[in-house]
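With one protein chain withheld, the remaining protein chains of the complex are depicted in position.
Read from first to last, the chains carry the letters A, B and C; within each, the first residue is number 1.
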Amino acid sequence: MTESNAAAIAATRETPRDRRRALLWQLVDDYSLIGIFIVLFAVLSMTVRYFFSWDNVVGLALSVSQIGMVACTMMFCLASRDFDLSVGSTVAFAGVFCAIVSNATGSVVIGIAAAIVAGALVGFVNGVVIAKLKINALITTLATMEIVRGLAFIASHGQAVGVSSEAFFTLGSSQFLGLPVPVWVTLACFVVFGVLLNKTIYGRNTLAIGGNPDAARLAGVAVDRVRIAIFLIQGLIAALAGVILASRMTSGQPNAGEGFELNVISACVLGGVSLMGGRATISGVLVGVLIMGTVQNAMSLMNIDAFYQYLVRGAILLIAVLVDQLKNRRQSR
Amino acid sequence: MTESNAAAIAATRETPRDRRRALLWQLVDDYSLIGIFIVLFAVLSMTVRYFFSWDNVVGLALSVSQIGMVACTMMFCLASRDFDLSVGSTVAFAGVFCAIVSNATGSVVIGIAAAIVAGALVGFVNGVVIAKLKINALITTLATMEIVRGLAFIASHGQAVGVSSEAFFTLGSSQFLGLPVPVWVTLACFVVFGVLLNKTIYGRNTLAIGGNPDAARLAGVAVDRVRIAIFLIQGLIAALAGVILASRMTSGQPNAGEGFELNVISACVLGGVSLMGGRATISGVLVGVLIMGTVQNAMSLMNIDAFYQYLVRGAILLIAVLVDQLKNRRQSR
Amino acid sequence: SAAPNDEVKIGFVVKQPEEPWFQDEWKYAEQAAKEKGFTLVKIGAPDGGQVLTTIDNLKAQHAQGFIICTPDVKLGPSIVAKAKADGLKLMTVDDRLVDGAGKPIEAVPHMGISASKIGEQVGQAIADEMKKRGWKPEETGALRVSYDQLPTARERTEGAIEALSAAGFPKDNIVNAPQAKTDTENAFNAANIAITQHPDFKHWVAFGLNDEAVLGAVRAAEGRGFSAENVIGVGIGGSKSALNEFSKAQATGFFGSVLISPKRHGYETSVNMYEWIKNDKAPPALTLTTGQLITRANADEIRKEMGL
Partner (left out) sequence: MADVPRLEFRHIGKTFPGVRALGDVGFEVRAGSVHGLLGENGAGKSTMMKILGGEYIPDEGEVAIDGRTMHFRSAADAIDAGVAVIHQELQYVPELSVMENLLLGRLPTRFGLVDRRRALAWTRERLDALGVDLDPRAKLKKLSIGQRQMVEIVKAILRDAKILALDEPTSSLSHRETDVLFRLVRDLRAQGKAMIYISHRMDEIFELCDAATIFRDGRKVADFDTLEGVTRDTLVQRMVGREISDIFGYRPRTQGDVRLSVEGVTGRALPVPTSFDVRAGEIVGFFGLVGAGRSEIMRVVYGADRRVSGEVRVDGHPVRPSRIRDAIRHGLVLCPEDRKEEGIIGVRSVSENINISARRNHLTAGLFVNDRVEARTADSFIERLRIRTPHRRQEIRLLSGGNQQKAVLSRWLAEKDLRVLIVDEPTRGIDVGAKNEIYNVLYELAERGVAVVMISSELPEVLGVSDRVITMCHGRITGQFDRASANEQNVLAAALPEGAGTTLPRNA
């Protein structure tokens, strides 16, 4: 939501009371999720020991940094009514590939570049198959998920690949203004993709395609090109996340990122991105990512039994979407 | 395709040659997937040693028996434009629960009944949340997937639960007319759900809901009730699959069926079930299930490296959908 | 160097929190916590990213040290660095950390048994039982239910193969049965196909990553008409899956399981860590435990002996 809906509503001719009520509701609607998060955060701060400490907040930020990066691009993917299950595999493959290339060439920079190019290539292939050959995105990316995971295993012989150069580790472990570099990268992603979504033709066209691909095409949107770009960028960012993860772990691991895709998609949907396309906000995605991370973090702090964590995760997911739904319900009838 | 489109086509006014051609193509379209499978099977029979042997064919059938059962109900779920990720967890939970109840009551029958009721309940909850509260099916079933898996772990303390009564194992291990009972159950599912889909109001309404939910609702179809029924039956059959699996393994295992849901959905989509709803054939689903099982079976027989199996699985998925797509492409013009 | 308020808090991080083995480790660590009066924080960290998150989380809640069974031993350098950066004492259990060159990191105290050692015990147990039953190795097939995606799984099965070969088992009779996932059903399917491929063997032995894998193989062999006398399956873990088999009225092909004591791993490491934090008493650099073969005959006895 670039401009506030509230302002626009105020322009209609109705009684002042009606108008005030409509305005209030619009505010509630626009920011309900943020509100939920703030309440959650406040309650946890007060009830869970150590939750509200700098160390913990930084740790929380670090724990969602990979998901956060990829959620930014997944937002575009879902907003254009597509779907990408291959990101988890790409994360793993990029880490392994970066490590292998770095070791082979002796240059971390070349390794990183190679991994990112490889990720972009995976995304490009996804995009072309989906946009040009018109194969269902779920199936296409399920297939590339398998294939890329296989490549990661083959390249690494199923073993973690260590990197010899120490320079590689700074990426994941150094700090800047008190925050670790991965967190900065994630923040940068949110800013860049937020601007892209709201302020550029690319972003608006993405939403238009998700809303109605046929109409978008007839309105002059280069639908195929935009879709390919979305997947390409998604692959690229997933690879970046994979490289950063490998750097944090000091090795590329072929079985990293399993289940990652569903976490990312959950975060987006929690953040109000519609799986039917056409609707997405960057603030929502940020909050979605934060809710997911916060819940996990608090459960660890509260020492909740591993088995019960399943229940809590499931319940939180349901409740958050339910609350969001209630507001839509009010709107539609 | 219950009634052949060929007949409908033939009724339009065209030259006899055109008509014959259209009829031929229609046949190709309707049965192309079956053709693909037959070719695949024939080629494998000739090239892969031991593939075409009774033992192996029975083993193959057994290996897809769980997936086959649940694919029947997943077909309904997808045909009505829904989605269910919770089946894998339900399979695990039902197995565990059946074992626990059997042990506690000393009666296998009560155990089985309890597990199936529990599965139906999970499905019912899914259905109510999705149909009545109108929460996205992906998110709802992702949440119940977590919750039910958690319940399975909690109930079993994370351990396999053995069944004391020997009677329980007959279900999974006895044979009837040379085929194991689980295979018979799966075949029965295909017959029953095939008839349900094509020959009953329930099935036709399912397709109508998937094709256009508003139209169905406005025509007086009890959309919510049908959707709830679909999920309920899905939960019930998933539980049945879980019970049979537990019987085959002689214990209920809380970590069974991980990734099961994606396999089932892949099999359905391979079998031509549209994720956009409204399109499904039971023969397609059967073939989809068989292709998935056959490929996995052949890869193992050919001793393909575990890592390369990822590549083959991904590639097969892509190719099969691509072939199916080409035919649609031809059709749409 | 005790905590300011004298409250000791220890993290116990495991790679597969749902696994019975780790549940047991936690259980015994909890027992130690109760006895010694410290707080135990149990966190599961199934992949590298979550290990790092977990360490941060422990630091945030002012833990002073942690014990970890890492999802991948190659995470060694980063775990060590992270623990150091966060000022946490570090011990490993089960799996020993290695550095970039693949050498064990000796500076980190460790308690455990190497994966290949367990495997060797499995192989030895199978070889012994074969001899006892008087099987001819040429007529016997060995099912290696493999899951090479997991380094530990590979090391365990490789260990078993080594022991079998040393006992004179022909390498050609070892059949690879790769499972797509680590559950029993997938092991069943993999083993079933492997048996189809080798119709000539009269007997089968089976080993794998854990009890569940071997259980699947045993069920598959049963389904193909191999009775209990013709199958020797030896699992790892001594889990409920194994005990269920032993408690059946009739003996099954599931011959035994190599049991490692979760009690020692859980209880002792926690106590060691506690002493280290509280009294600055460094734990022994390396404690190696051994596995014990349990079978139908001796399962109860040995479990009692181990205090389970």
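The working rule: contacts are C-beta pairs under 8 Å (C-beta built on N, C-alpha and C of every residue); 3 or more make two chains touch, one makes a residue touch a chain.
Please read these numbers as outputs of a predicted model, since none were measured by experiment.
S.K.: Please identify which of the visible chains the hidden chain touches across the whole complex.
M.R.: Result for the missing chain's touching partners among shown chains: A, B.
S.K.: Just to verify: which one of B:24, B:43, B:104 or B:195 makes contact with the chain not shown?
M.R.: Of the candidates B:24, B:43, B:104 or B:195, B:195 is in touch with the missing chain.
S.K.: Consider the whole complex, including the chain that is not shown, and state which of A:221, A:241, A:265 or A:316 touches that chain.
M.R.: From the options A:221, A:241, A:265 or A:316, the contact with the absent chain belongs to A:221.
S.K.: Tell me, which residues in chain B touch the chain that this view leaves out?
M.R.: The missing chain touches chain B at positions 2-3, 5, 7-8, 11-12, 195, 199-201, 204-205, 207-208, 210-212, 214-222, 278-279, 333.
S.K.: Contact with the hidden chain only, please: which chain A residues?
M.R.: Answer for chain A: residues 2-3, 5, 8-9, 11-12, 14, 22, 25, 195, 199-201, 204-205, 207-208, 210-212, 214-222, 274, 276-279, 331, 333 touch the chain left out.
Please note the rule applied: only the chains that are shown with their structure count from here on.
S.K.: Make each chain a node and each touching pair an edge, then name the shape: line, ring, star, complete, other.
M.R.: complete
S.K.: Cα centroid separation between chain A and chain B, in whole Å?
M.R.: Spacing between the chain centres: roughly 31 Å.
S.K.: In angstrom, rounded to a whole number, how far apart do the mean CA points of chain A and chain C lie?
M.R.: Chain centres of chain A and chain C, defined by C-alpha means, are spaced 35 Å apart.
S.K.: Could you say which residues in chain A touch two or more other chains, in rising order?
M.R.: Touching at least two other chains: 153, 158, 306-307, 309.
S.K.: Provide the list of chain C residues touching at least two other chains, using ranges where the numbers run on.
M.R.: Touching at least two other chains: 18, 23, 148-149.
S.K.: Considering only the defined contacts, which chain B positions touch chain C in the complex?
M.R.: So the residues of chain B in touch with chain C come to 49-50, 53, 55-56, 59, 62-63, 66, 153, 157-162, 164, 166, 173, 180, 245, 248-251, 253-259, 296-297, 300-301, 303, 305-307, 309.
S.K.: In the complex of these two chains, what residues of chain A are touching chain B?
M.R.: Chain A residues touching chain B: 129, 133-136, 138-140, 142-147, 149-151, 153-154, 158, 262, 265-266, 269-270, 275, 306-311, 313-315, 317-318, 321-322, 325, 329.
S.K.: Sort out for me which residues of chain C touch chain B in the complex.
M.R.: Residues 18-20, 23, 146-149, 176-178, 180-185, 188-190, 192-194, 196-197, 199, 211-212, 215-216, 219, 222-224, 239-241, 243-245, 247-249 of chain C touch chain B in their complex.
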